[in-house]
Structures are given as structure tokens and as C-alpha cells.
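A single protein chain has been removed from this complex, and every other one stays in its place.
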Amino acid sequence: MASSVSAKPFLGSSAADSVSAFRSLPSDLSRPSLQFLIRTPASRKLQIKAAGSSFGTHFRVTTFGESHGGGVGCVVDGCPPRLPLLEADLQLDLDRRRPGQSRITTPRKETDTCRIYSGVSDGVTTGTPIMVLVPNTDQRGHDYSEMSKAYRPSHADATYDMKYGVRSVQGGGRSSARETIGRVAAGAIAKKILKEISGTEVLAYVSQVHNVELPQELVDHETLTLDQIESNIVRCPDPAYAEKMIAAIDAVRVRGDSVGGIVTCIVRNAPRGLGSPVFDKLEGLLAKAALSLPATKGFEFGSGFAGTYLTGSQHNDEFCVDENGRIRTRTNRSGGIQGGISNGEIINMRVAFKPTSTIGKKQHTVTREKQETDLIARGRHDPCVVPRAVPMVEAMAALVLVDQLMAHYAQCCLFPINPELQDPLSLSSARRGIEFAPSEEIANQL
Amino acid sequence: MASSVSAKPFLGSSAADSVSAFRSLPSDLSRPSLQFLIRTPASRKLQIKAAGSSFGTHFRVTTFGESHGGGVGCVVDGCPPRLPLLEADLQLDLDRRRPGQSRITTPRKETDTCRIYSGVSDGVTTGTPIMVLVPNTDQRGHDYSEMSKAYRPSHADATYDMKYGVRSVQGGGRSSARETIGRVAAGAIAKKILKEISGTEVLAYVSQVHNVELPQELVDHETLTLDQIESNIVRCPDPAYAEKMIAAIDAVRVRGDSVGGIVTCIVRNAPRGLGSPVFDKLEGLLAKAALSLPATKGFEFGSGFAGTYLTGSQHNDEFCVDENGRIRTRTNRSGGIQGGISNGEIINMRVAFKPTSTIGKKQHTVTREKQETDLIARGRHDPCVVPRAVPMVEAMAALVLVDQLMAHYAQCCLFPINPELQDPLSLSSARRGIEFAPSEEIANQL
Amino acid sequence: MASSVSAKPFLGSSAADSVSAFRSLPSDLSRPSLQFLIRTPASRKLQIKAAGSSFGTHFRVTTFGESHGGGVGCVVDGCPPRLPLLEADLQLDLDRRRPGQSRITTPRKETDTCRIYSGVSDGVTTGTPIMVLVPNTDQRGHDYSEMSKAYRPSHADATYDMKYGVRSVQGGGRSSARETIGRVAAGAIAKKILKEISGTEVLAYVSQVHNVELPQELVDHETLTLDQIESNIVRCPDPAYAEKMIAAIDAVRVRGDSVGGIVTCIVRNAPRGLGSPVFDKLEGLLAKAALSLPATKGFEFGSGFAGTYLTGSQHNDEFCVDENGRIRTRTNRSGGIQGGISNGEIINMRVAFKPTSTIGKKQHTVTREKQETDLIARGRHDPCVVPRAVPMVEAMAALVLVDQLMAHYAQCCLFPINPELQDPLSLSSARRGIEFAPSEEIANQL
Partner (left out) sequence: MASSVSAKPFLGSSAADSVSAFRSLPSDLSRPSLQFLIRTPASRKLQIKAAGSSFGTHFRVTTFGESHGGGVGCVVDGCPPRLPLLEADLQLDLDRRRPGQSRITTPRKETDTCRIYSGVSDGVTTGTPIMVLVPNTDQRGHDYSEMSKAYRPSHADATYDMKYGVRSVQGGGRSSARETIGRVAAGAIAKKILKEISGTEVLAYVSQVHNVELPQELVDHETLTLDQIESNIVRCPDPAYAEKMIAAIDAVRVRGDSVGGIVTCIVRNAPRGLGSPVFDKLEGLLAKAALSLPATKGFEFGSGFAGTYLTGSQHNDEFCVDENGRIRTRTNRSGGIQGGISNGEIINMRVAFKPTSTIGKKQHTVTREKQETDLIARGRHDPCVVPRAVPMVEAMAALVLVDQLMAHYAQCCLFPINPELQDPLSLSSARRGIEFAPSEEIANQL
């Protein structure tokens, strides 16, 4: 059997014809459709998860918790002091991420109401670790009883066992999308800092679901708003394509299957100078951040993979001076990043999500006892993850940018900046008259 | 003019038609072809570079040096003791990276001969920082005199100025491909460790140059060898396609233009269990590593962006048991990684490189004094970076894997492993009878 | 000579004569005893705390929370999987740290009952972040109303304001001993790992309170037990000296004053080879860990400051071979650490704690409005911190050792060890027949 295993090369993105070839692929396999009795799993049923749970150096986020258990959340260490912050600031994005928000997401019911336990006092951050906790409420462990016997295909079950040597059941533990609650909460803080410091906005939307691709020219990144994105349940800013995407999801949902798609994310008014020239290039940090989300398969920014078809003279972004005397690029194939460092143009990126691996169709697999078997997953799942992935991608991008903003401040703003070449970070903030006074709603509480 | 700047959306990978549209794009711009006298730059001519120069946690690499100056190299801290290591081990990969190795690379002449200054004694690593230095020999600073006046389009010139506030000339400092010497040297050590511990091999090759795409079925990842890759100057394992790729590079080389392409990288016999479930997913770490290389635009693994066109039932990799009683997957759309953790199948990834931004054609740009001007780069450059990027991609992948191997060992092998679910890392090594004795050539020196 | 040692207080900047004047100093000062109306502080009353809230690289602890607020606790990331762990394991040490445990500690009442929210399943660690939360229950914010107007001398009030620019009241926020709950909980896990892996024990006790010094010869570090330490409320293993220490505390307690003291900590059966030769010397890591505890003023190990009075021939520890054929030292002035690395002898260290800065006596100080004033602290406080510091010192030592154990494993046990020179870490564990089975109490739950 080993040869049949190894004979299947992975699929690259560029080969259009290989997509169609792909569809006929599973039927090629001559798999023995063994049926057998699975012996009852032992009494030790463990959830499994792991290290690598912190992100960032200066604005450092640690998430904890799993799909089933007391709850999930995060600790943010290193948040600048004196930032107005309320639980409502986090809840907004948590509600965008929440399961059960529409018919195209998992029917699992969680209100995902967060509480800030530390680090905020009288509505203002104090510089301390901010601990945010969201209790779990709708746990149906029995849904997973069958899955605990067998490795779900393309899921984390098998690899967690290989790594930790304990058995992972009940929602996949840390591989659950529920872990991303801590990221979205921390990301909401990061987005607020970016907005205050430099008017920077991070916006993501769905640009592809299965075969439905939103043409680029239908979205103007200069004027795109959160309202446009949130105007429909699939989070595509174009209403007509949103309908097509919803239809594509409904089509697979009813037959227990799933589809993938692409989330596009932009950063508008990004400060210049973020990132660094070598290992911490801004694009590398964004790629790691994006591909740390569940179900991701690829990342590109600027011209991306399509840029490989161009020549240098076609691809280069020529410089010019705009009406405000600022150095700009005429085109933006660089995606707002040159040499690993932001240049002030719109940062854009695209993240590929595979179809959800948990599906309601019968699949062949093996049990932990290495017996071949069939599996039909009964847990609730999203037929397509991209609508709920939108706030997750925004959060990860914002976490990268705040962390790099602070790194830049530490190294390059210690001495007075060189005004001929550099823009002050705080200028835009000062320009906008922000004074970090308690907001009105806070003032009313005092 | 600001509106024309902002009106150019970035280019995504999937839109085939946008590729053709793209080509006519530069001519669309109504750019004032101002010609003017550029005032002499001030006497302070600085090279510029920056922090973020370390990679990895356990096997920690710090690179230093720039294109022009005393030399370049790296310090590797945390290397396991008792690994046989000679300068020749590093030189092999440095020669694959070296400029001037063929007519399709930059004619800059550097022998790139490395010397190990510390951390190795009597041909064996001692656990200490390994410092490797490669002196610079062929510096032609005067080639850059004109470029020092103006920002080269899509190069790091402008962003370095924005970040550091000092002037970057003479080869772009840390943005030079010369910085990657330290990575390739460290990567050679990492590859040797992987080979010893688990028979793991890291191999990369060129799978696309401009419009020439190597069909996947022409390469068998199970049997691919370094010799096949090194059999031609473009490093494509298929001789016929190699010729086409070389022709494509020659076509742009003669007219001073450049092209991009794709490097595919595989990891064979990767240990199971590397990576972790949340922020340090193996794919995220590999993406960051790959996109920290100069000129990269995108990363995908397994089914990648093409995987978004499939349904879950088409995409999932079913499990089976192979002839050795090991759990395997029948297909490998997961690219050897599930839930952020390696599953023992071949890890595969594809990295997109843009066309080299330094070209010999006239381009419009601005000077540091914010005057519009024209620029024709006279420095030596690669018409296509991908042939020399092959050892760089291998190096970065190997650095990630060794670092994760050590992390896994620290957390998950402290207590005796669970043999029902886990494979011992050292088994394969023991099985192969490796005893870490000094190799024959070392013994002769003693 | 001790008197000469202690008679020379390290007194800093303000003056030579203040040395002799030291004890009578406050009355010497001709301070204008201005009495004035303090203007009401603004309505923004913030608790303040900060970054730097994580400890360790592999076994990584992040604490959160402050004296007043929702609660305090920690997240432990990187804990090895498959370690039996119950809340009761943590509660034991939390009870030793708890306020209100005796008449010589602060009367603040907190049960400090912990709950594990994540990372443990069916009584076994799973490798995931372990979040431990202890809610605050006995908050008396009004006790601090007066202190909010003025900086308490030698407390963190002033420096927190200088750093964060927000006002710190209500128990001093993160400077509260309450923050150490998270450390003690994490330390309990670390101690359990050390015990399992190598039979390593970490024990601390009070060896000095004010002028009462426990003679070294009264404690045998080879046989010292936790029961001996816990046999009295001051945690001194010698009953007679314990009485003297308690009397010394009572003497200052009744007049609202405070005293300092010394905690001695030993590590028995420490694995050989922990620590590293340069910046991460084991003694440096232990010193940082100890001096991260509130109210600490000094750290020494082995011969310590007294060792400076010896010659090399008096000080050196000669090597010998013991009855088991193991290399040992005859004396232990090295304190179990040579060249930054543990040698298997008992590690010993002494940590100096200053007298508690919060006292019930009138002191001169200034308000935040820079007006001189008088202050009598009314908050509850410990007359002497050392009895409750004992489990804190143990916890910090254990956190260092586990982290270094994992670091050593990652770098130096990847390849088969060299049995002629090295001891296997897991040998002792295997020798003691530990199988990491669920303990009996857990088994009963299943």
C-alpha cells in the first residue's frame, strides 16, 4: 500500500488543469473497504493541546483553553498603559467570530460573552497583563463519542497523538476554532491601538468561496468599510457575489460536505517603517500569523503567486511624489511592503482556507488501534470556515502590526528621528487631536 | 496624482486574465517625464540594515554583515554537541548559493569561502556558538554611485530610509542576497543534524520560471535526488524543462530585464510530531522562514491555493495502515502537516519569487530629495533569483525543522514516550547504527 | 566579622554621614513639618502593573491579576504531557503562601482556593496551556484611601507612576504579594516534575529574622524535611530558633513596625548538567528568579559574600570518587554549581528580604501633587515577609530548574549521551519505577 500512498503528489496552485484532475483523484484509489468491530476505547479520554501558545514579543498574547472544558481566553502582556478599553470593544469582534451567527456557520450555540479579569481599571489599560475569559456553555461531548475511536481524516487527531502520546477527543482540544477566541479578543485591543496611534485600519473580507471568485475590481480598498463587509452573512463586500457565495455554501451544507475559500485582508494607513530587513520581514510575520489559523493552506501578498508571471520591468512599482509632498508608489504590486518593511501604501494579503475537514459523509480511516474503519462525523461544524475566519485574519494581522510598531519604537525612535527621511509615528495621532482622555461612556461611569 | 497611485489594486494569484492585463499596465500611467538636475548627495553615505537578525529558539541563528564591508556570516547558538562538522560541509551549499556560478546568475565574483572561528574542535561540535565568517572580496562600490541618488523601484532603498533615517547605498546593505550566506551555512548544519537523527532529507528545486511551469507529474518526490537537481544550472530536475527555463532567463537577461519563478521544497522522512497546535504551527513557521528570503511573494503547502476549489470530501486525506504497520495517509493534500504538526508524510511547499527588482532598464522614480528622476541600475544582478534561491529555501526549511525537533524533545520526550502512539526520534538513528564517531577524514587528522 | 559585614550597609547616594546616622536618621532630618490640605485626587483611580510578566523559555509561566480586581493566577505553557496533576497539588503550596495563616502574617483573609481551567484532563496534563485562577474575595479598597494621596516610602507607588503615568492605588496592583499566587501554583507543578524525573527536592526555610540568625550547623541539608520546616509558623526547622524569630516578629508587630530576614533554599538530587556556561549560568538564573520576588535585596549561593575572605586554596572544592563510583566534591563551597552548571551536589542559596515597607508608623513623604505630607499606612500588611516567602522562593527555584532541565534535554540529549561522562536524566526516574500511571485518587474518579 505504501506505493499508493506515496504516489499522490501535492497540488500546486498554478496548474489550472490539475484542479479538474484532482476531482477524479479519490476514485482512483483501490482501497479495501474493510468493515470491522471497533473495540471500546480505554477509560482515559484526554483532550490534547500544546506549547507554542504565545504570540508576539512586545505585545505578547498567550491563549489558553480548549473546545470543551472551563473556558477559553487569553492573557495580553505588554499592552501600553492609558488606552481606553471596555469589554464591549472586544465583544464586537467576538460576535463576528461566534458560532451560530447564521445558517452558514456551525449551529453550536455559544454567546461567547467575555470578561476582563485584570489589566484594566476604570476603563483604561494600566500596562498589566490583561486576562480575558470566555466560559464554555454549550458542550456536547457525546457528539464526539464515535470520533474518539478513529482518526478523522485531515484533522489534528492523529498528529496530536503522535506528538503528545495522549488521546485527543471532544472537539479536538486546541485545534478547535474555539481557541481563536483569545486571538480575536487580543486582536480587538491591537486594532484599537493602531487606530489611536496612526489611524490604521485592518479590514478583511471573503474574496472566494469554492469556485465563486470575487473580481478584484469590484472592491475599492481605498474606501472599503466595515459596514460593507458586515452587510451580509458571508462577509463579501459585493452583495451580488455574496449571494453566489452563500449559495455555494448552502449547496454543500445540505449534503454534509464542505468548501474552502480565500480571505483577503488589507491594512490602510499603516505606519511606514514596520518590519525589519532579515528574519522578521513584515511579510514573513504576517504569513506566520495567518498560517497559524486553523485550515489555512497558503498566503500571498501584493502580486503574490501571479507576480511570478511578470518581468521586472512590468512588476516594479515606480516612485512618485503625491500632492502632499510624500513619496508614494504609482502601483502597489509590492503590497505595501518592500524589503520586509512597510512603505505606507495599503498592505494587502490573501489567505487560502481548505474545505473544513470535519464532514458528515462517510470516510475511510483507521482507529488508534490501527484498525481500518469507516467514520461519519456527527459533531456540529462549519460547512465553510471563511465567513468566521474574517475577524480572525484581521486579529492576527493587527497583532503583528502592533508588535512591530512597538519594536520599531524601541529601536528607531529612541534618538530623535531624522525628519528628512522619516515620519513621526505620533504625528498622525497628535494631528487628529487624540488626547487619550477617558471616553464619554467611561466618564459617565466615574 | 494621488488617485492614480491608489487606483492600482494588488494582483491576486487566481485571476488568470489579470496577468495579461497587467502587462500593459505601466504604459497606462501618464507620468510626467521630468528631467532635472539631481543635487549631489551629502557626504554621509551609510549602509543600512537592522534588528530581527536572529532565527529560531533552540537552534538559534544570528546573521551579520552586508553586501559591502568586511564580510558576512552567522553565529549558531545551541547546536547539539558531538556532531561531526567540517567547513567542507558548509561549503557544499555555499557553492550552490554563490554568485557567478553560471551565466544565468549575477556575474559578481565571490568565492564565498567560509571559515569556522569557534564552536568546533577536532572536527566535532562542542555545543558552543559556531561563528562562520565569509569575507567580501569583489566589491565595486562605484557601481552604485548613481543608485545612491534615487530610490530603486520595488527595492528596499526607500523603506530602509523610512525606518532608520540613514542613507542606504552600496548594494542595499542587509537586503542584499549576500546576507543569505549566513543562513545557508547554518542550514547546512541543520541538514546534517536532521540526516543523522532521523534520516530526514530537505530538497528544493525550481518548478517554475516566468511562464515555464514544470508539470508535477514529472518529479517523483519519493525518489528525487540532489544529483538530479544539480544536473543543470537552473536546478530543475527535469532536463527538458530545465532547458526551457534557461531559455526564458536568457531571453530577459540580454535585454536587462528579469523574471520570477517558484521554488518547490520537500522534506522526506520528517519525524512525526514536529510543530505545535496554535501559534507555532509547522506551516506557519515554514511560511515565515520562506518569506524572510528576499523577493518572495507567496507560500503554500500541500494543496495550497488550489485546494480552495475542492470540497471536503475531495480534499481529505484518508488514513490507512502500511505494510510496516504504520499509520499513513493515502493522499497527501495535507502536505505532511495536520493541525500544525508533521504526520510523517512528505512535507511539501512552494515559494513564489518575484522578478528581480534591480533591472538594467530605465525606470521612473524619485530621489531622496523628493525630486522625480529616471534611473538605470548599473549594478550586477541576477536576471532570475530562483536557481540560487534553491539552497536558501532548503536552509530555511531545515532551520525550522531542527528548531522544532529540539522543542519537541524538550517538552514531549522528557518523560518516557507512549509507544502505542509515538515513534521514538532516536530509533531511526540507532537503527542506522550511527555512533557519532569522528568520520574517517577527521580521524586521519588526529 | 559578621558584624563588620552587617555594619556596612550599602548606602547610596545621599551621603557619607548618613551611614553613622543610619538608625537615628529619620529624627535627624530637619524636614519642614508642613501640614496642608491635600487636594482631592482626580476621579481616575487606576491600578497599575506591567509587562515582563512571563518567566522561562520552555516551561513558560505568565502571571496576571492584582491585589484588587477579579482574581489572580497564571498560565503555564509548555508543560510536559502525561503528568498526573490535581488542583490539590497546587493548593498545598498555596496554603503555605496564604495570608491570615497565623498571627505573624497579614490578617487579610483569603482562602486562595485555586481552579484549573485548562490544560489538565482526567487528572493528567495534556501539554496545553494550564490556566489557574484564584478569585479575590476579601478586598477592602477603602483602607487605601489615604495612601492613594501620597507615595508610600520605599514602596512601588512612585516608580509605577513614573513608568506608566497612571495612578496606582488599592494594594499596589502588581507589586502586591498577591501576584505571587500564580508563581506558587506554577512552582508546585515544576516541583512535581522534578520529583518525578529525578527525585529532585526543592526546600526552603527561614534562616534569619532581624537579628536572630540560625546557626548553619543546626540544619542538616542532607536530611532536612518539609515537615521540619512546616512544624512552626515562622518556617524555621529548629524549634528553639523558631521561637526566637517569632518573638522578634511579635516585638515589631505590636508597634506597627516590620523586620526583614533571610530565606535559605536548597535543591537536593539536582540533575547534573543544568545551566549553561555564559549568560544563562544557573546561579544567574536563580538570582534573577529570587530577586524578582517582592522585597528582596540580595542573593548569594555556596560560600557567597563570605567566600571573598578566603584564598583559592581554602575555597576550592576538591574532587573525589564516592562509594558508588560517582565523581563528587568533598566540600561544597561551590553551592552545587561550577562554571554555571550543576554538578549534582546540593544547590544552596540565600535570599535577603528587607523589612516590609508598609508600616503603621507615621512617615514623611510627598503626594503626587509634589506636596510634602505625613503618612500612616492603614492597610493590612505582614510584619515580616519571610515566613510566607518560603514557598515563593521554592517556586522560583523550581521554575528555573525545570526550564533548564528542558533546555538541557533539547540541546544535549538529542543524540545518545556519552555514558562515560554523562548521567542519563531518565535513569533515576526509571530506577524508581515511576510509570506515570494515574494516581489512585484519579483512578477512583474514572
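Letters A, B and C mark the chains in the order given here, with residues in each chain numbered from 1 onward.
As a convention for this text, a residue touches a chain if its C-beta (ideal position, glycine included) is under 8 Å from a C-beta of that chain, and two chains touch if they have at least 3 such contacts.
Just so it is clear, the structure is predicted and the values come from calculations on it, not from any experiment.
A.B. asks: Touching the absent chain in the whole complex: find that residue among B:101, B:126, B:231 or B:269.
C.D. replies: Looking across B:101, B:126, B:231 or B:269, the contact with the absent chain belongs to B:126.
A.B. asks: Among the options C:59, C:117, C:151 or C:205, which residue touches the chain absent from this view?
C.D. replies: Only one of C:59, C:117, C:151 or C:205 touches the chain omitted from view, namely C:151.
A.B. asks: Just name the one of C:94, C:259 or C:392 that touches the chain not displayed here.
C.D. replies: Looking across C:94, C:259 or C:392, the contact with the absent chain belongs to C:259.
A.B. asks: On chain B, where is the contact patch with the chain that was removed from view?
C.D. replies: Considering the whole complex, chain B reaches the absent chain at 43-54, 58, 60, 62-66, 69-73, 75, 77-78, 81-82, 115-119, 121-122, 124, 126-131, 133, 163-166, 173-174, 438, 446.
A.B. asks: Which residue numbers on chain A touch the omitted chain?
C.D. replies: 57-58, 78-83, 127-128, 193, 196-197, 277, 405-407, 409-416, 418, 425-426, 429-430, 436
Quick note on the criterion: only the chains that are shown with their structure count from here on.
A.B. asks: Once you've mapped the touching chain pairs, tell me: line, ring, star, complete or other?
C.D. replies: complete
A.B. asks: Pick the chain whose C-alpha centre of mass, unweighted, sits closest to the average of all protein C-alpha coordinates shown.
C.D. replies: That would be chain A.
A.B. asks: Can you check how far apart chain A and chain B are, centre to centre, with Cα atoms defining each centre and the answer in Å?
C.D. replies: Those two chain centres are 25 Å apart.
A.B. asks: If you average the CA atoms of chain B and of chain C, how far apart do the two points sit, in angstrom?
C.D. replies: The answer is 46 Å.
A.B. asks: Where in chain A do residues touch two or more other chains at once?
C.D. replies: Residues 49-54, 63, 163-166, 173-174 of chain A each touch two or more of the other chains.
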